[in-house]
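Shown below is the structure under consideration.
One protein chain is absent from this view; the other protein chains keep their places.
Right after this comes subunit A.
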Amino acid sequence: MPLPDTMFCAQQIHIPPELPDLLKQFTKAAIRTQPADVLQWSAGYFSALSRGDPLPVKDRIEMPVATQKTDTGLTQGLLKVLHKQCGHKEFVELDDLEKKWKNLCLPVEKFRALLLLDPCTKRIEWMKFLALGCSTLGGSLITAMKHLCEILTKDPEGGPARIPFETFSYVYRYLANLDPSISSSEMESYLASLKGNVEARKNGMIGLSDFFVQKRKL
């Protein structure tokens, strides 16, 4: 509302009623996401909001990795954000992805490095990208699968992160193919065993406990 010509007191100043709520949501998102560059991220946030896209907001607060061992600042949370943003599509445009990547204040070089693992031109299958991201998160294939499970699962956090076995096997195969050290026969046998386990028990979902033994600190 433009300022009327004669304004005499502070009570005349009118605050738009949606503003506080908007601000609050934004603040909460910022606090949760903890972007390195707030401005960049805010631009991304508001553009996504205006377009109606899923917001680049982490669901859980995750302190940014200060000492960046992997030098990406890529965390599971961020991958989750990306997944939230792009997961509904099967294929993502690289430019779009790059923009989103930047909005999360992640270094672009790493993006390129990721893409180098599996080169493609315009678009990339989202699953593959996610798989690549997961592999950079953890050192081994198994940890990558663990991250993947946790990202993709619909179960509540902390629960058995279950994903459909087909997805699992697909990603597993993909990553194993990329990794030259694992032979395909090993992979197949492993997958077969897992499959047997899974089908005996549940409805085709594979959970963390099936392949990942967490070292419990006793």
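One rule holds for everything that comes next: a residue touches a chain if its C-beta (ideal position, glycine included) is under 8 Å from a C-beta of that chain, and two chains touch if they have at least 3 such contacts; residues count from 1.
Note that in this section contacts and distances are computed from a predicted model.
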* Structure fact -> Name check vs UniProt for the chain missing from the figure, options "Signal peptidase complex subunit 2", "Gpi16 subunit, GPI transamidase component", "CHCH domain-containing protein" or "Radial spoke head protein 3 homolog", returns "Radial spoke head protein 3 homolog"
* Structure fact -> For subunit A, residues touching the missing partner are 3, 5-10, 13, 15, 19-20, 23-25, 27-28, 31-32, 59-61, 155-160, 209
